[in-house]
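Right, I'll just put the structure down here and ask away after.
Up next is chain A:
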Amino acid sequence: MSFFEAKNISCIRGNKLLFKNLNFKLFNKELLHIKGSNGSGKTSLLKILSGLLKPISGSIKLNKKNINLSKDSYFKEFEYIGHENAIKSALTVRENLNFFISINKSLEKRKLEVAVQVFNLRNLLDIKIENLSSGEKRRVSLSRLILSKSKIWFLDEPTTSLDKKNNSIFFKILKEHLKSNGSAIIASHDEIKIKKKNVNL
Partner candidate 1 sequence: MLDFLNLIISDIKISIRKKNESIISIFFFIFSILILPLIFQGDQNILKKFLIGIIWFLTLLTIIFSVEKLFEKDYEDGVLDQIYISGVPLETIFLSKSLSIWIITCFPIVILSPLLLLLFNLQTDKLINIFFSLLIGTPILCMIGSVTSALVLGFNKGSSVISLITLPLYLPVLIFGIEASNSEIIFNQISQEFKILIGYLLIVVAVSPWIGGLALRLKYR
Partner candidate 2 sequence: MINNLFYVVSASSFTLLIMFLLIVFSLSSLKKREKIFNKISKNRKNE
């Protein structure tokens, strides 16, 4: 049974055709790596998959149900970490996390402790985001993955500005997620040393 399926997706941004008739399937416990040079449409593809953009043609199905039919229920099924960190620079780490937990039903408050521990955020909790380094900001953004109970992850360049240690922490989490019936789609130009499928743009 196909879990997640993209059929004949094409995308135009500005006046440029980014990709045409893209097809892939993703099952449980699988990782999909979207490769491509700068400006090849990796971010656009992830936005299309998460329903933030409409493709020019083609359809995306989750469990054989078109995602455009009921976007609200589709939004609960995945966690999306975009190119931007999506955190408010005027708020502290704790306030940011609490804010997103309060508006997003698929984030669980009880996992907050775990998330803080895994990404070593304990000392940073009451510091405003604008005072953090870019790697620390990325960690705050990634800690959303631990809070989330969604089975699918869409990650756009997740490891940018992470150091070696945090990089390996991230891949550890990713492996655990895949083990526990999850799946993930990652757009990045770095190599990934886990068993995976590839899509080249």
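A quick word on the picks: all candidates are chains of the complex that A comes from, given by their letters.
The rule we apply is simple: a contact is a pair of C-beta atoms (placed from the backbone, for glycine too) under 8 Å apart; a residue touches a chain by one contact, two chains touch by 3 or more; residues count from 1.
Since we're looking at a predicted model, the values are computed, not measured.
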Complex member in contact with chain A (any copy), out of 1 or 2:
1
Over in the complex, which chain A residues touch candidate 1? Could you list them?
50-54, 72, 75-76, 80, 82-91, 95, 99-100, 102-106, 128
